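Every protein chain but one is kept in place in this view of the complex.
Up next is subunit A:
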Amino acid sequence: MSPVSFIDEPVYGWSAGRKRPWLLEQLNQLTRNHLERCTDYRRLMDSVEGGRHAQTLADLYPLSVRLFKQNRLLSIDDDEVFRVLTSSGTTSQQVSRIYLDRETAALQSKALVKIMQPWLGRQRLPMLIIDHPGVITERSSFSARGAGIQGMMVFGRRPVYALNADLSPNWGAIDEFVESHRGQPILLFGFTFMVWQLLQALNEEGRSLALHDGVLVHSGGWKKLQDQAVDNATFKARSQHLFGVDRVHNFYGMVEQVGSVFVECERGHLHTPLFADLLIRDAQTGNLKPNGETGIIEVLSVLPRSYPGHVLLTEDRGRILGEDDCACGRMGKYFEVLGRVPRAEVRGCSDTVEPSKAEEY
């Protein structure tokens, strides 16, 4: 693999003309590596015409994210496995399993730092985690949520958990945190639905927090919020009002491509960092959709080295709003996510089985 010098390049500084050929070369190289080292991937790609060497980003053949639930897909030897990330999806009870070696895990952490620095600064901020401490200590629940929190902890210091194990607010901890960091820049982080629950609790108690120099970063599915008709604007306004923070950044990311996350800018647009890109496809034909049209999100990332997850077709809907011309001044594509593809009716003869009580994260 080529040296990873790109990690020091500006995350939002390359225009399409420069980024595309570089990204294509990186991803083609990853395809070659995975073909060489992952038998399952090779068998699949053998059946795809022209899958081995793409001429354009659109020619790269995306793997369905669901394959990571049904198969053990890895391009490393078993003794090189350093960490296994798991997630539960909403479409089945099976969880995705993502196999990391030290190199990929380190690359993910470095990339995440590079991506978040422009938003959070270089200094580690006092951090309020909107979750309970068990989410990362309980080994059994160390899933996407735990991994996400642990990934974000490098940006904070002296983390405080805002919730009790039963997910009720730990008012004592929250008040103490607010008190001891009054007037200082702080970082709030949590999964979108958890944050919303805390906002609801504050609202019910008629309370608000004075975290004026704070920045709230949140991520995770919107499904539960959409069910309650809460959109991003409402979420943002409520956060600013009740937490007192002036900056709120959502980000889009997934356990299958940890590290290359898409952060929401001041204009409310999600941005592709240098290490990643995004395409929108038509679910039925697989053809690319032009900017502005809604379709299925395909994510590209140069980080996955230990597993063939560099080109993935998600089950999320979204649309690209533009490239290199967001009013915020950042280069790269910017887009919005429009939720998950409505769950297909599970049919066929197995259907008398009850639907799984799908979990959001």
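By definition in this document, a residue touches a chain if its C-beta (ideal position, glycine included) is under 8 Å from a C-beta of that chain, and two chains touch if they have at least 3 such contacts; residues count from 1.
We take it that contacts and distances are computed from a predicted model.
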item	value
Complex member absent from the view - protein name from UniProt, among "ABC-type dipeptide transporter", "Hydrogenase 3 membrane subunit", "Multicomponent K+:H+ antiporter subunit E" or "Acyl-CoA reductase"	"Acyl-CoA reductase"
Residue of A:E9, A:D40 or A:E266 touching the missing chain in the full complex	A:D40
Identified contact with the non-displayed chain, of A:S15, A:Q55 or A:Q70	A:Q70
For subunit A, the residues touching the chain missing from this view	40-41, 43-44, 46-49, 63-64, 66-67, 70-71, 283-286, 296, 313, 315, 317, 341-355
